[in-house]
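Removed: one protein chain of the complex. Kept in place: all other protein chains.
== chain A ==
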Amino acid sequence: MPEPARVPAREPVRDAARDVAIVAFGQSEHVRDSAETSEVEMLMPVLHDVLAQTGLRARDIDFTCSGSSDYLAGRAFSFTMALDGVGAWPPIAESHVEMDGAWALYEAWVKILTGEAETALVYAYGKSSPGDVREVLTRQLDPYYVAPLWPDSVALAALQARALIDAGLADAREPAGTAARRRGGPARPPGEYVVAPLRTGDCPPVVDGAAAVVLAAGDTARRLTGRPAWIRGLDHRIEAHGLGVRDLTDSPSTRLAAERAGAFERPPDTVELHAPFSSQEVVLRRALRLDGPQSAHVRINPSGGALAANPVMAAGLIRLGEAAARIQRGESDRALAHATSGPCLQQNLVAVLEGDPRPGTGGQHKEGQ
């Protein structure tokens, strides 16, 4: 049953009081098994990397915010131990979300908008190898009606994939093709069914990894990097938690977040989608209007996306970081980055990032270009 349209709020946050930019992005290698390192040992080189990119010391950062889940590795309060890698003593201004790091970035962005901070360090990490991530993720589900059935993350994504096939929006072979493209390789055999219609090739690799970004406001951002990736809009929305209440073939929350972030005002040249399962990319492309001829020039997931590496809790932040890095490198002028959380794209975040106009290139993409 379709979600009734919601009335957009009157005051979009995108006309923000301050300009805030991503000025640095770093990520670890994403490995199948990181038993060699604790969370902080995995994270620390990434933190040092982004600080070195900006020339900032940990002491210079006004606000630190992280995203992670202790359930992944079964390590209670791992996020407090990860803070050792930041240099958290004497005490720093710090916060944590039990969510993907993209939502930690949202909190840090708001903190800077309020004027409470000029700079922020945002990081996220996921260590899935100690546990069974398909089982771990069942614990985020409705504890009364759903979690007692232990439906794993692949099963729920497979229900969504079947709904797309039934609706004629995907065919049973397409998902694996998407996956092969995203991984940059030739079309490979789609693999065995994990939970049909999803095959191994449609599912994200289970990896451990970490990522970090540095945010800065206005002139501070300009001082720290040659080409800041300005956050022009950032919004996140959630859908009803009942899977059977939602239309699994659509993502109204993504569409609304994109509207509120100003994504539809001008087409982006680059899009980073956080679609852990290949079929979910179909849903996101529709919600973000990326399938029409007007989007033919848009580069979708040049990084490879979550099908190439999906460190849970960091993969969404990595989408924002990858998009920002392309702007910083001059490979993009306007990028859309998306992050998701929960089963079947339950909660979605959309960011619109832009670089300053470049001399001699005609600047940013214009409507209809």
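Observations on the model:
FYI, a contact is a pair of C-beta atoms (placed from the backbone, for glycine too) under 8 Å apart; a residue touches a chain by one contact, two chains touch by 3 or more; residues count from 1.
Heads up, the rule we're going with is that contacts and distances are computed from a predicted model.
The listed choices are "Urea transport system permease protein", "Succinate dehydrogenase / fumarate reductase iron-sulfur subunit", "DNA-binding protein" or "CbbX protein"; the UniProt protein name belonging to the chain that is not shown reads "DNA-binding protein". Which of A:Ala21, A:Val50, A:Val195 or A:Leu288 touches the hidden chain is settled by the complete complex: it is A:Val195. Here one chain is not drawn; of A:Val31, A:Ala155, A:Leu169 or A:Val298, the residue touching it is A:Ala155. Of the listed positions A:Ala163, A:Cys203 or A:Val271, the one in contact with the omitted chain in the full complex is A:Ala163. When the full complex is taken into account, the listed residue touching the unshown chain is A:Val146, out of A:Ala24, A:Ile112, A:Val146 or A:Val271. With the whole complex as reference, residues 1, 3-4, 6, 35-41, 44, 47-48, 58, 71, 73-75, 81, 83-90, 130-132, 134-136, 139, 143-152, 155-156, 158-163, 166, 193, 195-198, 240, 242-245, 248 of chain A touch the missing chain.
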